[in-house]
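My questions will all concern the structure given below.
Missing here is one protein chain; the remaining ones are kept as they sit in the complex.
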Amino acid sequence: MASFLVRNGLILAGLVLVPVFVGEFWAYQLGLYFLYALAAMGVGLIWGQAGILPLGQGMFVALAAYLAAYGLLGLGPSPLAYLIIPAACLAVALLGFVFAVTIFRGRLEQGPSFSLITLALTLAAFQIATTWSSVTGGFNGLRNIPGLPGLDGFLDLYYLIAVVLALAIATVDYLVRAPIGALWRAVADNERRLAFFGYDVAALKAVAFGVACGLAGLAGALYAPQQNLVTPDIAGFAFSGDLVIFAAAGGRAAVLGPVVGAIVVGVLSAELRGRFPWWEIAIALFFIVVVLRLPGGLMTLFAPLKRLRLARSPVPRPSQAPDKPRIATPLTVAFEEVCVRMGDVTILDGLSMQTGDEAVLCVIGPNGAGKTSALNVMTGALPKRGGRIVIDGVDVLRPQPAAVARSGVGRKFQTPSVFQKLTIDENLAIALWAGRWRGIDLLLPSLFGWTTPLLDEMRRRFEFMRSGAKPASDLSHGERQILELSMALLTEPRLLLLDEPCAGLSHEETAAVIDAIRWARHYLINLRIIIIEHDMELVRRLADRVVVLHQGRFLADGSVEEVQGNPDVRAVYVGGTR
Amino acid sequence: MESLLITQAINAVYEILILAVLVLGLAVVMGLLNVLNIAHGEFVMLGAYCAYLVQKAGFPYLAAVPAAAIACGAIGLVVERFLIRPLRYDPFETLLATWGLGLLLRKLVEFGFGRGFRSVDIPVSGSISVFGEAYPIYRIVLMVISAAVLVLLFVWYARAPTGARIRAMVGNPVLAEAVGIKTRQLARNTFAAGTAWAGVAGVMIAPLTPVEPFMGLTLIVNSFFAVVVGGMGTVTGLFAGAGIIGGLQSVLSAAVSPNTAYLAMLLLSILFLWQRPRGLFPRS
Partner (left out) sequence: MLTSIKTSRRDLLRAAGVGALAIGAPAIIRPAAAADTLKIGVLVADSGPAALFGPAQRAAAELGAATVNAKGGILGRQVEIVFADAGVPPAEVAKSAVKLMLSDKVEMIFGSHDSAVRQGVENVVKSKIPYVYTPVFEGDDCSPNVYFLGEVPEQELQKTLPKLLEFTKDKTFYLVGDDYVWARTTNEKAKKYIAQIGGSVVAEDYYPFGAPNRFESTVTRIKSMKPAIVLQTLVGGDNVNFNRTFADFNLSDDIVRLSCLLEENTLMGIGKDASKNLYSSLGYFADIDAPQNKAFIGELNKKYGDKAPQQCTISKGLYDAFVFSAAVTAKSQSLAAKEFAAAAEGISFDTPSGPMTMKNRHTIKNIFLSRCDGTKFTVVDTFTAVPTQQACT
């Protein structure tokens, strides 16, 4: 907390003191670039944090500007005019949120389509703003917009803008460091994995977009009184593209990156454009170099500053995480004649199997038998063509990953799927928060201190998890497997799906994992585990019951010995030693 | 007053084919290599300038085709080596890098030729009668060439060994490398082919559009929409995209108004992108 206040206090002081050093005109000029910086920070948030490139933020700036213009024209000299700024900001933020949640609902990993939707919207917005002259003033713009009452001269509005910018920076700073910031980065890193923890990924993305639009809204709301003129060009692609360039050049992942980008690129452009005809070539080359060599943008040049400790870094105080509501019985799953097809290939051909009383069920079968696909179709990663999947007695028509996860299913994927760019601690935290956070918990940094006995146990058993500040990408393959397993266990599921949990593990690691699974099985009394495994040794040590699949169909089941003695099984599945 | 419906119909077909040809280079690069080359319009622009220079020097217009292909292909090779490959063919990074590239190319051409318009004479002037209505010959020629190229490309991609290799590389690059397909070279050549083709498209449209350094910018937006709405990586997708973006606009422009047509195209793109984020006919 202390370092947060110091950091942002310094920024506020710096911004407010600028006119002292550079005079009125510069304050006026910087005011405009601060507004650009506000909007660019929104781009940095949605893109640098959540990994979604917005190509149309200009439209939201313009919308807020037009709204503010009408507000100012209507309210004029009344002090109520100041309410226009938060009102326009909230209106646009809400609109952005609703828009994003509609687009993202029910779809994972959209690639360029969301970006292009925003591009199409901004092009349409420019056309509408240009032709709807009766409302927007058309191409020439809405003019004679009064300024905010009581603010005369260039300087007064500058101070307001500077304060707003400082507050916005502080807000973004806070959000980035809050649990929700970690979740946004998880979205950018591995959306699918996050959905499988039960998080509403669409809502997370929409909140990020809403905040980004709120920042754009602030920029627009202050633009109208600063310029006293709102023209359609801010709605168009050129301005939206500039915002992306500011964020990229400055460093989209850093809080101050877009601010630095907007000011440096904007000011340099304005100053040097007139003096050097080849200025735009220089800026194009500079941009290319930044993309190639400085992916973190200009802010990487300031990286050494990070080591400057202005105050004590916040260390989260450990606290007991709230309990998840426990249902006493393990999850039951039944497949009834389930069919899955991908193009011409039949993956599951009328698969029928179900869980019984066993705590650990191993699913085995030759490659291509459909083992992973069975898990995929159950958790909604593959579409079901026919048959029924009954989870806890309820026929689940179209399983959605997040919903399935929330009903108590945890999953460890075949290839270890963790959040590579996040630290080990953040990975574990995200798993821990799933299903436990309430209300505004995701805004509270104290969540980083949550712990449970299970987490303590995992940290005790596996030493690498104690160096929690390391990024997960630094881990070996085996360590990542174990990390993902722990994360799945942390959600305290009723059904745990393990897909080859020991693949690629050394002998010692395998033993440690088996031991951990055994411990978890007893600690979490309502836990059922389904393990897909090839290693018969493992199956022998862990399985209460075995199911054999072959060519997308159920072949046989029973205890380990029964299955190994089954002639049909022998015929299709040879031995099975590693 | 004749209603000239046939002419309007041919206009729509022309729009679709021309857009398909313009977009082809981009569809190849985006659909097969996952590279978002936003400087695609600039390669078309360079091709158009090649056509202008060839015509000004007195050579036959057809000479501009190999000239543009070589020039744009060569630049494409350089771009692939220094921009695309270092960024590991990542879509967002290449989008940014090619944005800078586009800025650079525009400015360089502006320095060399100035901002003014260059006029490229139509190589085949006059009209012929199509179902009783006169239609400009050059556009008919372009339509025939475009259709032929697209069909040939489709067949080649499906049948020829290089086509198979590209499909393998796209489907599973690691495996392709393992069986001896030189994926790096193949990717590089595919990229250069995409830019070379953009240049040739520029030669084709140069007599029909204003040739100036910023002409690429007007093209690129529609091109991106056509590729993404239609679906990346399939020829059907290319036609679908060109059909929706180009054909629809042409029809609505004639039937209602150009303004409505443009907004409708944008709205439809939004709807399609929302409901089918991977496009109508994506590579599965």
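When the chains are written out, they are named A and B in that same order, and each has its own residue count from 1.
The rule we apply is simple: a contact is a pair of C-beta atoms (placed from the backbone, for glycine too) under 8 Å apart; a residue touches a chain by one contact, two chains touch by 3 or more.
Worth saying up front: this structure is predicted, and the values here are computed from it rather than measured.
Trainee: Which listed residue (A:109, A:271 or A:456) would be found touching the missing chain in the intact complex?
Mentor: Residue touching the chain left out of view: A:271.
Trainee: Out of B:125, B:162 or B:275, which touches the unshown chain?
Mentor: B:125
Trainee: For the chain not shown, which residue from A:138, A:387, A:445 or A:504 touches it across the whole complex?
Mentor: Answer from the full complex: A:138 touches the omitted chain.
Trainee: Using the touch rule from the top, list residues of subunit A that touch the missing partner.
Mentor: 20-26, 28-29, 32, 123, 126-127, 130-131, 133, 138-141, 143, 147, 152-155, 223, 227-229, 231-234, 236, 238-239, 267-268, 270-271, 273-274, 280
Trainee: Provide the residue numbers of subunit B that touch the chain removed from this figure.
Mentor: These residues touch the chain not displayed: 1-4, 7-8, 11, 14-15, 110, 114-122, 125, 127, 134-136, 138-139, 207-212, 214-215, 218-219, 221-222, 249-250, 253-254, 257-259, 261-263.
Please note the rule applied: only the chains that are shown with their structure count from here on.
Trainee: What's the distance between the Cα centroids of subunit A and subunit B, rounded to whole Å?
Mentor: 34
Trainee: Flag every residue of subunit A that touches subunit B in the complex, lowest number first.
Mentor: 53, 102-103, 107, 110-114, 116-117, 119-121, 123-124, 127-128, 131, 237, 241, 245, 248, 278, 280-281, 283-285, 287-288, 291-292, 295, 342-343
Trainee: Where on subunit B does subunit A make contact in their complex?
Mentor: Residues 36, 83, 86-87, 91-93, 95-97, 99-101, 103-104, 107-108, 111, 221, 224-225, 228, 259, 262-263, 266-267, 269-270, 273-274, 277-278, 284 of subunit B touch subunit A in their complex.
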